[in-house]
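Notes follow the structure.
For this depiction, one protein chain was excluded, whereas all remaining protein chains were kept in their positions.
Then we have chain A:
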Amino acid sequence: MSHDVTAQSSSSALQSVAARLKHSPLLLPLVGLIVVSVVMAFASDNFFSVDNIVNVLRQQSIIGILAIGMTFVILTGGIDLSVGAVMALCGTLGAGVMVHMGLPGGLGLLAMLVVGVLFGLFNGLLVAWGKMPAIIVTLATMLIARGLGLVYSGGYPVSGLPGWISWFGIGRIGGIPVPIIIMVILYAAAWVLLQRTSFGRHVYAIGGNETAASLSGVNTKRIKLIVFMISGFTSAMAAIVLTGRLMSGQPGAGVAFELDAIAMVVLGGTAIAGGRGLILGTLIGAVLLGIINNGLNLMGINPYLQDVIKGFIILLAIYIGRDWR
């Protein structure tokens, strides 16, 4: 009797997982991940080694972190093209605080976070209160951020940082690279924010129907401001990892990173118009893009051709996901 009940409930649990997955935005990214992994595994013997998988994740960690903030912004129906440039600015100014001002490393890292969040605030004010389209605002602020970093450093890397900073880039905890740990923690925090707080629901509501959200009393301006600040924050977190890896503030770093970040979000099943998508999808998108890069390298394909192939894979993914719900 009791045996029956468990069997029944486990099969119905399985069914409900299947039913939920069928309508989930995660379905296609997961299928894509599996397909690409299988293809790569056949193409290269090294692909499924632990070292290689850790390597893929580590390589994706910086843009993967940028893609978190990008997911928030895209879910509200916006876009943030400034993430790569803001990351470079944070790294350069933070390094400057340590090297040129001679302040302790901790204050340098704090400076990176402050710069990132303030820049996000700037973007958010222009979009939410200035009522300008996010794509143009962040295109302009991308130039501003990039230019400020170059002006400050004269175009040169800012080096001579305290040695322990490298822990954020190349350190390990229990054998796992720190950048991966930071990325996973940030994804977990983003999941809680989006799925378990009213702020998260409001983010989805604005992307789903901004007018309706506003007329039902959601403070849409404030929410839009906050998502840009989150994007600024994740840019700063990416800057911390990058600075640790390069042991310098690089004003020219992260060119076109925003495009890879957008690709991760979209490959992860988030609607570019907002309202639909999951942060877990972005993580899958980041891994997917990493596997594609990694696999093409392992196969020894001409790097120029790799971009062409990646472009077509993204087009194919969007085409398949077009009308998917």
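Quick note on the criterion: a residue touches a chain if its C-beta (ideal position, glycine included) is under 8 Å from a C-beta of that chain, and two chains touch if they have at least 3 such contacts; residues count from 1.
Definition applied: contacts and distances are computed from a predicted model.
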item: Undepicted complex member, UniProt protein name, chosen from "Putative small integral membrane protein", "Long-chain acyl-CoA synthetase", "Sigma-70 family RNA polymerase sigma factor" or "Ribose transport system ATP-binding protein"; value: "Ribose transport system ATP-binding protein"
item: Listed residues A:Ser37, A:Asn219, A:Asn293 or A:Gln306, member touching the removed chain; value: A:Asn219
item: Listed residues A:Gln15, A:Ser159, A:Thr197 or A:Asn297, member touching the removed chain; value: A:Thr197
item: Among A:Gly275, A:Gly295 or A:Gly321, residue touching the chain not depicted; value: A:Gly275
item: Sites on chain A contacted by the missing partner chain, in the whole complex; value: 192, 196-198, 201-202, 204-205, 208-209, 211-219, 275-276
